[in-house]
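Here the structure comes first, spelled out in structure tokens, and everything after it is commentary.
Only one protein chain is missing from this complex, and each of the others stays in its spot.
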Amino acid sequence: MNVNQSVIEQEKAGEKQYSYLNLGPTHPATHGIFQNVLKMDGEIIVEAEPTIGYIHRAFEKLAERRPFYQITPLTDRMNYCSSPINNMGWHMTVEKLLNIEIPKRVQYLRVIIMELSRISDHIICNTIIGQDTGATTGFLYLFQMRERIYEIFEEICGARLTTNIGRIGGLERDVPQKAWDKIDKFLIDFPIAFKEFSNLLERNRIFMDRTINCGPISAERALNYSFSGPNLRAAGVDYDVRVMNPYSSYEEFDFIIPVGTNGDTYDRFMVRQEEMWQSLSIVKQAIEKVKKEPAGIYSARVPEFCLPPKEEVYNDMEALIYHFKIVMGETEIPKGEVYHCVEGGNGELGFYLISDGGRTPFRLQFRRPCFIYYQAYPEMIKGSMLSDAVITMSSMNVIAGELDA
Amino acid sequence: MEGSTQDNVISALKEKYEDQILHMDTPYNFLTISLKKEKIVEIIQYLYNHPDTKLQYLTTLCGIHYPELNQIAVMYQLHNLATNTRVRLKIFLSAENPVTPTITPIFSGANWLERETYDFYGVNFVGHPNLKRILNVEDMIIFPLRKEYPLEDQRREDKNDTMFGR
């Protein structure tokens, strides 16, 4: 009896032996903490059972206890690879509720900051794919560029990672000249480094063999699983919130939405690569637009809702009153129900806010793209090798903080 | 443009399920429809298939607790990616025993969202393939996002309430 026959007979008798492998929650390949119990047939994955919630921090409950402006630090810690997008998404939600008109210059400044943070988010994801396929060079090389983006954020708001950038109604201060200089330098240096990184991996035979047809998902399944962002675009659906529901004047910018065909790891990698080039071009366009606007405007200056500058608080009676009112939660917040979404690093990042007129939100739900698309993971890795499961996960860019809320 | 596609949804819904509509509103230009809870899955399936609406993308799903009414609302937010129509559907369940059928046969993406809603509010989605807690530890007995439960861990002893009021 040869081996094949014995396997078939075992299967018939229901005796086939599977082994179970526990991947996570503290596994170097899982970049964050999620557990997957894999049912393995040799090296083929038969079934996967993901368990999440290992850093559940109760954001939604916390948000119900905090005044609106204090929720910004919470959004920082959701997708911590692209905090500014989360911050500004939240600010825009509140502005929508309060019907605040934002000056054009502020909108363009926001676009610059958001696109820079999209680049930094995609740098992490793509270099980690390289790392997991055995190409550490790219990681060490592009992280230098990521530090440059962090330096720009530091100049603007003082923090690197969890930025708490901006306030309701605009930014907390004007972007200083030093930051503009650093952005200009970044725009010159980044394309050179990024081109080299692209040359290392994009047409690399080993990398392509490793990633093409690895963890694919069809467009139909992706939509049924409510995918969004680069992962959905890799499957071939050109859904981008920046185009479909433009916010912050995105309709004035000229950029293309890259789409893939197979929805596999290589497509996800390539979509992110191209998005970085597009973000770079958006930043350049936004800088040109900012130059045409009157200088010095950095906030909508709605004193009822955004904190006045400290000098005014100390010297001006009215500002002091507003300051007191906002901090003590005595401003009139309208009742209402708002949904606002932005294109986060991972997809449609939505804020569903119900206000009952009180100091804090009555209910705030975050539509967290990671949480929604990660549930397709068992389906995507079914029938593939164990090592493919690892790079599929890193190419999906699952951020534990966003996943577990 | 925005208005006309929303009208499509309203007329399609009125065609067959007019008696199910409790309330209709468009706060901040976002069509919000409150429905009776009995036929929610049927209606979502109908809006999924109807050629005028084709709401085939589930954006999000969540629970909302109204302690004064003693009700838990479940909010479904649907999206038609072709015409860019967004619709919010709401049903209201009693807080003592919130039960509603699952929509996982229509949207695979609803699986974890429903589990999360169960975890936070205790909404029992009948027919769900794997309805157990997702974010919290499995031996938890409360449903933490209901308004009556406090945010902080009550077993903490190191916090002095006389100095730091909660």
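Which chain is which? They are A and B, in the order written, and residues in each are numbered from 1.
Here is the rule we go by: a residue touches a chain if its C-beta (ideal position, glycine included) is under 8 Å from a C-beta of that chain, and two chains touch if they have at least 3 such contacts.
The definition used in the following text is that contacts and distances are computed from a predicted model.
Taking the options "Nuclease PIN", "NADH-quinone oxidoreductase subunit B", "Peptide/nickel transport system ATP-binding protein" or "Quinol oxidase subunit 2" in turn, only "NADH-quinone oxidoreductase subunit B" matches the UniProt protein name of the chain that is not displayed. Between the chain not shown and the residues A:40, A:55 or A:313, the one that touches is A:55.
The residue touching the chain not shown here, chosen from A:23, A:45 or A:81, is A:81.
Residues of subunit A that touch the chain left out of the display are 25-28, 32-33, 53-58, 61-62, 73-74, 76-77, 80-81, 124, 139-141, 143-144, 146-147, 150, 160-162, 400-401, 404. Subunit B residues in contact with the hidden partner, per the touch definition given at the top, are 135-137, 144, 149-153, 156, 158.
One rule holds for everything that comes next: only the chains that are shown with their structure count from here on.
Subunit A and subunit B have Cα centroids lying 24 Å from one another.
By the touch criterion given at the top, residues 27-28, 30, 32, 56-60, 62, 64-65, 75, 77, 81, 84, 86, 88, 107-109, 111-113, 116, 120, 133-137, 144-145, 151 of subunit B touch subunit A in their complex. For subunit A in complex with subunit B, the touching residues are 52-53, 56, 58, 60-62, 64-65, 96-97, 221, 223-227, 237, 239, 244-245, 336-339, 341, 348, 350, 352, 354, 362-363, 365, 367, 371-376, 404-405.
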